[in-house]
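Just one protein chain is left out here, and the rest sit where they should.
By letter and in written order, the chains are A and B; residue numbering begins at 1 in each of them.
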Amino acid sequence: MRLGPFILRRLAISIFVLFGLSILIFLIARVVPGDPARMALGPRAPVDVVERLRQQMYLDKPLLQQYGLWLRDVVTHGNLGDSLLTRRPVKQDIREFFPATLELVGLTAIFIIIAGISLGVISARYANTWVDKVVRLFSYLGIVTPAFAWAVILMLLFCFVWHLFPSYGRLTEGVMPPVTITGMYTVDSLLNGRLDLFWDAVVHLILPAIALALPPMSQAARLTRSSMADNQNKDYIASMIAYGVPNRVVTGKYLLKPSLISPITVMALDIAATFGYAFMVEKVFGFPGLARYGIQVMLNKDVNAIVGVVMVLGVVFITLNIVVDIIVAYLDPRIRLLGRSV
Amino acid sequence: MTTEGMLTSSSLKNPWGRTLYSLKRTWYKFSRNWLSVLGLVIVVTIVFLAVFAPYVAPYPQHAGKFVDFKGKNQPPSWQHLMGTDTIGRDILSRIIFAFRNALLMAIVVLAVSVPLGTLTGLTAGYYSGTWTDTVIMRVTDVFISIPPIILALSIAAVLKPTLMNSMIAVTVSWWPWYTRMTYSLASSIKNEYYVQAAELTGASKIYILFHEILPNCSSSLFTKMALDVGWVTLVGAALSFVGLGEQPPKPALGTMIAEGVERMPAQWWIALFPALAIMFVVLGFNLFGDGIRDALSPEEA
Partner (left out) sequence: MSETLLDIKNLHVWFKVYGGVLKVLNGVNFNVKFGEKVGLVGEAGCGKTTTMKALLRVLPNLALIPEGDIFVRGKNILKLNSRELADLRGRGLSMIFQDPTSALNPVFTIGQQLYDIIKYSAGSSGQKVANKKNVALSALYEARLPDAERMLDSYPIQLSGGMRQRVCIAFAIATARDLLIADEPTTNLDVTIQDQVLRLIRDLVEKKGASLILITHSLGLAREITERVYVMYAGNMIEMAATSLLFKKPFHPYTQGLLSSVPRLSGGGFAEGIPGRIPDYRNPPPGCRFEPRCQYAFEPCSKAMPPYINVGDGHQVACYLYQDVQGDRKNA
């Protein structure tokens, strides 16, 4: 099938998955022992106040109906209820914290893609020379060191030993954030025309992004290299060389394209996983993002907020999956045409 | 007719000789890379430390309820090779005991998720294209669309924070990856001639699944399992970093790092050593897993 129907099919499946996810998280949230309304109001609230809140939260209705009502609220108003912790609508919390993490993961993704593929190609091009060995050693260390370990190491080195980078927050203390358009300080400051703010925001993002990017980047480099090494001996490469196509063209075009398929898939998974590891790095760097918020609400059994965070993340991942599927389908016509790889 | 089939030395005529030969050859392939051997050494060290923790750790009692405010926040010294934490406990000993829990978690998680994932993957792969396949894989998709760490966090967050619950959480997030891997392997293997031959001769489905298809997945499976020990430890540390999982005063690598982060940079050793310890575990199992992959992979013609 062609690209169009392929995308539609993926979308349809994704919506199904999204439903499944919402059911899953809804059930988990409702199954939590304890009465959410009671927990929200505290042990000393009078019974009738608790009862009123329970009604508001549809807790007295059968489970299926609860789900339906909750779903309706979410879809029509984007109303995810109020956070027990911050006492604000969850929607507002998310709107404040999500862009921060999005920025962070975005910069991380850029690092991963650019550095990962470049290192992999370099490593493959100079295979078995010292260049290759150095890159492989470095990428190995990158893979086995978890992001938060890098965060600790990087912070020690670059914030305290050499005072190059700030170690806390999204902006320097006392600096006003740019006018909110997207919520992402980097983008907004550019849109505002404030280069100084842009630089400040970036500087606060660099270390956490590097920490998060190192393991997946190393993985991508390794995969690209091994993918290229595997395809190097294929007949179609030998054929091109035998026909006189120059090495740089063969490597840069005919070897690279089929070799990128598996690294890109893995990179996408890793970028999605970064949202998870982001919380640890956010905690180390005091970065107020969704991940940190998510952890706090989870620890506090803030049911609405938990559901909200998980759903937002679910949408992000599913979107990411679709984007990757599209990219891979573009790269590999076999998938596009057959619906599967060979 | 490859040259591999030509070995006619008498050692191969009996089954023991063959086993010994293939073991020797596997070891040869494994040990060709010194890194894999290093991985093996690290893995053995970790296992040894975990198993014999009470006898090996310099201050085994520090791993439990222990408080010594006089000795708190000591930097690394000869008495405490990795220093002490905020309530005076020896960090090295706590790390050794933390390895125990880490390995335990890895074993439990893998012991459940590998069989579960493999079975579902095999079934879905063998019956690929039918309803069985669709149902199994769609369910798996729901789990897979979320990175394991996030799923594990979510589940652990809504349950009471104990070691058992965090193990459950990680297991639930882990098994779909085995399903997916086995699924893609099984669905391509099932088209191989030897499988079709087995079907034609009337072998039962169970036989085909376990004697024809599964052995051909085994090298990928073992490699992934070895690597996963490291990754499960990592996810477990992430969980305990946040306070899910093993509760204080029992030592857990993630908890120790969390405590240490608060004290940065002044008492840097409290965060750094547990972080290095996790690196050590992940590194060891990664090198080991890579070695297993090299050792089990078929040779090029």
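Everything below uses one rule, namely that a residue touches a chain if its C-beta (ideal position, glycine included) is under 8 Å from a C-beta of that chain, and two chains touch if they have at least 3 such contacts.
A quick note: this is a predicted structure, and the numbers were derived from the prediction, not measured.
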Selected from A:Arg9, A:Lys133 or A:Lys234 as touching the chain missing from the view | A:Lys234
Sole contact to the chain not displayed, among A:Arg72, A:Arg88 or A:Lys257 = A:Lys257
The missing chain sits against chain A at residues 233-246, 249, 253-254, 257-258, 261, 331-334, 337-338, 342
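Operating definition for what follows: only the chains that are shown with their structure count from here on.
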What residues on chain B touch chain A, complex-wise?
-> 138-139, 141-142, 145-150, 153-155, 157-158, 230, 234, 237-238, 241-244, 257-258, 260-261, 264-265, 268, 271-272, 275-276, 278-279, 282-283, 286
Spell out the residues on chain A that touch chain B in their complex, using ranges where they run on.
-> 13, 16-17, 20-21, 24-25, 28-29, 31-32, 140, 143-146, 148-149, 152-153, 155-156, 159-160, 269, 272-273, 275-277, 279-280, 283-284, 294-295, 298-299, 301, 306, 310, 313-314, 317-318, 321
